[in-house]
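Below you'll find the structure I mean.
Only a single protein chain was left out; the remaining protein chains are all shown in position.
Moving on to chain A:
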Amino acid sequence: MSAVTPLLQMKGIVKRFPGVRALDGVDLEVLPGEVHCLLGQNGAGKSTLIKVLAGAHRPDEGVVTLGGEEVRPASPIDAIRLGISTIYQELDLVDGLTVAQNVFLGHEPSRLGFVGRSEVGRATRGLLTRLGHGEIRPGTEVGRLSPAAKQVVSMARALSRDTRLIVMDEPSAALAHDEVANLFRIIRELTAQGVAVIYISHRLEEIREIGDRVTVLKDGRTVAVGLPAKTTPTGEIVSLMTGRSVEHVFPPRPAPGSHEGRPEVLRVEDLAVPGVLSGVSFSVRAGEIVGLAGLVGSGRSEIIEAVYGARRFTGNVLLEGRPVGRGGTGRTVRLGMGLAPEERKSQALLLDQSVTRNISLAGLGRYSRLGWLDRRREAADARSLVERLDVRPGDPDRPVKTLSGGNQQKVVLARWLLNERRLLLLDEPTRGVDVGARAELYAVIRELADSGIGVLLVSSEVPEVLGLADRVLVIREGTVIHQGDARDLDEHRVLDMIMEGGAL
């Protein structure tokens, strides 16, 4: 391995933000044609490191060498010229432009200054087809796409350039199972051509499948370099990452059928959204976690949105026997629902505002006496939730945008833990959350259910649905094709149903 000269070397990288040393002497070495995985807890500094590499942040100290030469990418354009393409964790597409315009933004093929529109369209279609998403039209405005489709566009953009190194920051977070397979196929194609890939993910099984070597970060320092990705024991990786051993298990479930006698929190009858959902009926009992499994685009998120009153529907949605009606989200929140939406940045967070204000947003009524805010109680509650979910850094006054992705997700969850809810709707609650924190979140979710709340859970990770939920609904093309106890299913069966529709 050491015989090959490394493509990229980063040595002693230090990056300080006001109040934090996000990187405190990080080393990274990537060989040509390898898939190098970067692992670390939320806030370990992974995204910051790749932003340094991509020219989006300037390091305070340290040396970067690419192909044997020292480089100092001062801006994203510099980095792109050097042959480094980056797919950021937080998508960075321009909503108002079309897919094709986004893909070629900044490097439009042009003749005499005129953008060759048809050429751009054709090239974009080619890239999307190669990514297995020929159905995304190059002329569509990006703002109208689903998060998963945006991810694909972002990938097409990275592929549209000549690159030696592609950096992917949690690319699989927004993708469903089959799309991840597709992504891996493309990564293999790239590496076969000698392109190196830096791959960041919190899903260890992905690292096993696609990775060659692993570098582990902890608290802004490198704690292990060049571990073999396939053979290093999980326990070792996890304890390197977290500094402790995590039992990555799902919390115990109550015995099957123990919810039978409990009252129904949610009853959905014949729910339909034209063109997306039809004839969806199910119920959630108090204390029960119901999981929705299905492909991205199968209608899972739409079910959640309709139930929450954020989307028009026909049919009946009853919360504790009361129809949700047309009152919108104001009414559903008042009746006792809470939603942690799929895309935290655009749908859930006030990025400029403090953690405290983000947590209290949906529960302002609790702190108000005739409209007057009790800020002391607000701050105290926020502080205790920050501790309970172990949000890092644990400073509730920090603007949310300075937190790492996984920690932002915890803030969104904290918002609904603050309020006593009757029903919680969780859309991809552990997206971007690290292994250690995941186990804690699972425990919190189960604890909430045990306290008598109903939980409706959407996740692209089938093992998560099967491990956490009591009952599972399998959704395909907008209809429920299977309903049953989670313990009667395994991953294979669910995947078969999701793909082929082979219901029982």
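Everything that follows uses one rule, which is that contacts are C-beta pairs under 8 Å (C-beta built on N, C-alpha and C of every residue); 3 or more make two chains touch, one makes a residue touch a chain; residues count from 1.
As a working rule, contacts and distances are computed from a predicted model.
Choosing from "Ribose transport system permease protein", "Aerotaxis receptor", "Sarcosine oxidase subunit gamma" or "Cytochrome P450", the protein name stored in UniProt for the chain missing from the display reads "Ribose transport system permease protein".
Contact with the omitted chain, checked across A:60, A:119, A:219 or A:320, is made by A:219. Touch with the chain omitted from the figure is made, among A:264, A:320 or A:395, by A:395. Among A:68, A:274 or A:330, the one in contact with the hidden chain is A:330.
Interface residues of chain A with the unshown chain, by the touch rule above, are 18-21, 24, 43, 51, 56-57, 219-220, 243-244, 308, 310, 328-330, 332-334, 339, 341, 346-354, 357, 360-362, 364-365, 367-368, 371-373, 375, 379, 383, 386-388, 390-399, 401-402, 415, 436, 440.
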